[in-house]
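A protein chain is absent from this complex, but the other protein chains hold their places.
Order as written gives the chain letters A, B and C; numbering starts at 1 within each chain.
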Amino acid sequence: MSNSKTPLLDMYRTMLTIRRFEERCNYLFMQGRIPSTLHLYIGQEAVATGVCAHLRPDDYLLSTHRPHGHAIAKGVAPRAIMAELFAKSTGCCKAKGGSMHVGDVNVGMFPAIAIVGANIPIAAGVGLAARRLGTDRVAVCFFGDGAANEGAFHEGLNMAAIWDLPVVYVCENNLYAASTPFPLAFKIENVADRAAAYGMPGVVVDGNDVEAVYQVAGEAIDRARQGEGPTLIECKTYRLCGHSRSDPRTYRSQEEETAWAAKDPIPRLAERLKEKGLATDETLTAIEQEVTALIDEAVAFAEESPPPEPTDALKHVF
Amino acid sequence: MSNSKTPLLDMYRTMLTIRRFEERCNYLFMQGRIPSTLHLYIGQEAVATGVCAHLRPDDYLLSTHRPHGHAIAKGVAPRAIMAELFAKSTGCCKAKGGSMHVGDVNVGMFPAIAIVGANIPIAAGVGLAARRLGTDRVAVCFFGDGAANEGAFHEGLNMAAIWDLPVVYVCENNLYAASTPFPLAFKIENVADRAAAYGMPGVVVDGNDVEAVYQVAGEAIDRARQGEGPTLIECKTYRLCGHSRSDPRTYRSQEEETAWAAKDPIPRLAERLKEKGLATDETLTAIEQEVTALIDEAVAFAEESPPPEPTDALKHVF
Amino acid sequence: MAKMSIAEALRQAIREEMARDPRVFCLGEDIGIKGGFGGAFTVTLGLSDEFGHERILDTPISEIGIAGVAIGAAMAGLRPIADVQYGDFLFCMMDQLANQAAKMTYMSGGTVKVPMVMRAPVGATGRGAQHAQSLEAFFTHIPGLKVLAPSTAYDAKGLLKSAVRDDNPVLIFEHKLLYGSKGPRSERGALSPIGEVPDEEYLVPIGKGVIRREGTDVTIVGKLLTVYRALAAAEELAQDGIETEVIDPRTLVPLDKELILESVRKTGRLVIVEEDNLTGGWAADIAAIVAEEAFFWLDAPIKRVSAPDTPAPFAPVMEQFYVPGEERVVEAVKSLF
Partner (left out) sequence: MAKMSIAEALRQAIREEMARDPRVFCLGEDIGIKGGFGGAFTVTLGLSDEFGHERILDTPISEIGIAGVAIGAAMAGLRPIADVQYGDFLFCMMDQLANQAAKMTYMSGGTVKVPMVMRAPVGATGRGAQHAQSLEAFFTHIPGLKVLAPSTAYDAKGLLKSAVRDDNPVLIFEHKLLYGSKGPRSERGALSPIGEVPDEEYLVPIGKGVIRREGTDVTIVGKLLTVYRALAAAEELAQDGIETEVIDPRTLVPLDKELILESVRKTGRLVIVEEDNLTGGWAADIAAIVAEEAFFWLDAPIKRVSAPDTPAPFAPVMEQFYVPGEERVVEAVKSLF
């Protein structure tokens, strides 16, 4: 876990892929080429990336209504996600799921769960299976600050704790649950402070600093893998976009948005890479082009894919 | 709240009333004269008594599947409780509720709630109403250690905390949830330690020492009444009886039971009263006779009361 | 008479009831934040400016807590109007609604009342399986709850006002495609019926259905969105000479059973249309009532037109197949002749 081994450039590529993927989604959505609603992850890319950089394809991930970033970081093919958003039969859920339920079990990501907090006890069960089946797999469960006020959070964390399950709980505290600011819903400073209520370690980390996230997540994932039980990690971050589709964000101040825009994790990492001599402007431009090509391809794939048959609705109930 | 004002003798009478009431219930149940099931409160009397000694009739109480002690301490007439247990039309719930739902709103006790933990958010709502209606009423919510692992606990305590509601949460930690010992369900020492997760004060107290309970509860109730918000009080106690009806208690050791029997709150208080010169053996015998008469009367009332009509089942849905 | 959408009518009802009775208040997620949404479908938009944040109470994401607080507040003298952002989340508070709110009055022998309202948007709108369900059937099956399903602005306002004044827990189901929510919260494919609403105060009584169209040959019972599907089908059927009576019960519990039975006694044929899944749906109950109480007047089998027994699919093409459309209603009616 020493910084010298940190795959910073890979993480940059992942973060940029997530960012460009979502910007494209937003554009396509505004154009009416993607139906439904979207919860974008723009601004929080360092969290998914720093955590998932430690995961093997056979490790598990449980996600939320805001899952695109998690999916890309865990290795779900962007084209399969894009096709799902386009409601095409080639989508990662065969167009049964949609934006809020993307996933691909072949790379360890279950369909995302859009009931806030409901993935938390499920992750405990996944961890239980990983252990009982004699593997050293780990389950990572992402959720927002808002989710920490659900009963499911409480029951799930306690069960993971008492049974020392190999689960890492990652709370992405982006300061808002939809329009609700954190202090309106909590009388405490940090979600991670709740870990003590379960006898579980809790850590707060700057969620816009991918190196910091990587460090903290690595320790927690190691602990889990070695049978030492779960951790609650709180990543302080901010979404640099609306809660869902055309949210005007009038519940946030201009100053706050500007202050956080200055902490955007992607330029911040770009600087670090250059500082450390791990990349030049040219490297970064090359990555940018690579990512654009990937996303162009994903969109082309999605557009060319056939829609499902109406009667496909009847399949896959059991 | 100074000890000199502590109504110790009254509390003794209340505790003894609860004890004798329940012993009688158990006897009647074994004889088949009371139907259904019973969750007795024997051994925990100091908790309900020490807390409720501070309450006014217009304060509120929310209870559980083990409610007889709370009801008596809050001032529900023993005859009305007994008649309810006998399934008579004169019961405090007109025989609609039964043992697990006794209550009487005229003295501030809502029907007890037998879904573990479900009374916790409801108590927050009651507290909200007390404040919003401009009263200084307080809501007290009793529950067991087991209830602290319900999602309802989490959501309810958090809401009470963020809104500074006039609620006192009293966890009666009798070391078991049915047959499940505390350490199997918790990786922490004290339920009260969870208060910090909500930014709420948490206190641990010896639940078999009525003076200590009285002291701690008084402070919490004062805080609540003065608009300073909720408290979580954990009373460490033990039920000197089975979980429900004919529980053989084979999941507990003889030694443990014996050790706790030595801490029985009633003889303990009797000693204190004599030590303090507040009672003699004669006083205590007189109280014993008073209580016996009260319970005889309650049983007679229950036995003589008419059962409901079968078709009364159709009443009171709305 | 003013013309307004259902979202506006609901907002007006809340505003009037809150002005009338200081015990009335709203609670829910994102309902009153300054600069926020006014709830998932704008119903409470602006109300916190008028009434303050104590009475338009923003909650954490805690559905058990929302229901529990509403129940407790109602038991102790307030009259809460709570909401969930999507009806699907009612399952998160199911114990509170089914075991607590619905049973408290009964368990207390009638001494405790729970005068609360719970509002819930229903219907499939392209969001996938967890934001799409029609929940009515579950709640009509819980004695102790009243269940409303307004399909017009007039009824939405009048029924919500009645619900607030009722001494019992009342659930109101609102269809997302009927709200007519505006701005960023508007819905694609919405029907958004704009209705006339009297300027003077009025109530719509709980328990009274209406005939939306008179007819002699067949009775169609619909609710919420499917009332409109039924009316559209009736138009089409009229061209084939089939005169359809369309009934909108408006209140599901208590049900205006007689209105339906009378209609069937007249027409001899019954089709029930709902957006919910077939098995165990509300339509089954209507069919069962008629099969028992108007059996001898029936000239043909009773037909249910419902969603199939699957979760709601995401893709619009599949969702359109899933949600019963006008054509399926027409076909069902024709099969009875």
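Remarks
Assume a residue touches a chain if its C-beta (ideal position, glycine included) is under 8 Å from a C-beta of that chain, and two chains touch if they have at least 3 such contacts.
Here the structure is a predicted model, which means the values were calculated and not measured.
For the omitted chain, the shown partners it touches in the full complex are A, B, C. Residue in contact with the omitted chain (choice from C:Ala287, C:Val317 or C:Val333): C:Ala287.
Of the listed residues B:Gly69, B:Gly97 or B:Gly218, the one in contact with the hidden chain in the full complex is B:Gly97.
Which of A:Gly75, A:Gly125 or A:Pro181 touches the hidden chain is settled by the complete complex: it is A:Gly125.
The omitted chain makes contact with just one of the residues C:Leu10, C:Val69, C:Met107 or C:Ala149: C:Met107.
Where chain C meets the missing chain, the touching residues are 88-89, 91-92, 94-95, 98-99, 102-103, 106-107, 128-130, 137-138, 140-144, 253, 255, 276-277, 279-285, 287-288, 290-293, 295-296, 298, 300-304, 308-311, 313.
Interface with the hidden chain, as seen from chain B, comprises residues 35-37, 84, 87-88, 93, 95-101, 113-117, 146-147, 149-151, 177-181, 184-186, 245-252, 307-314, 317. The set of chain A residues touching the chain not shown comprises 60, 62, 91-97, 101, 103-106, 110-111, 113, 115, 118, 120-130, 132-133, 139, 151-152, 154-156, 158-159, 162, 315-318.
Note that only the chains that are shown with their structure count from here on.
Put simply, the chain farthest from chain A by mean CA position is B.
In whole angstrom, the spacing between the mean C-alpha positions of chain B and chain C is 40.
Under the contact definition stated at the top, the residues of chain C that touch 2 or more other chains are 59-60, 62-65. Annotation for chain B: residues touching 2 or more other chains are 151-152, 154-155, 158, 162.
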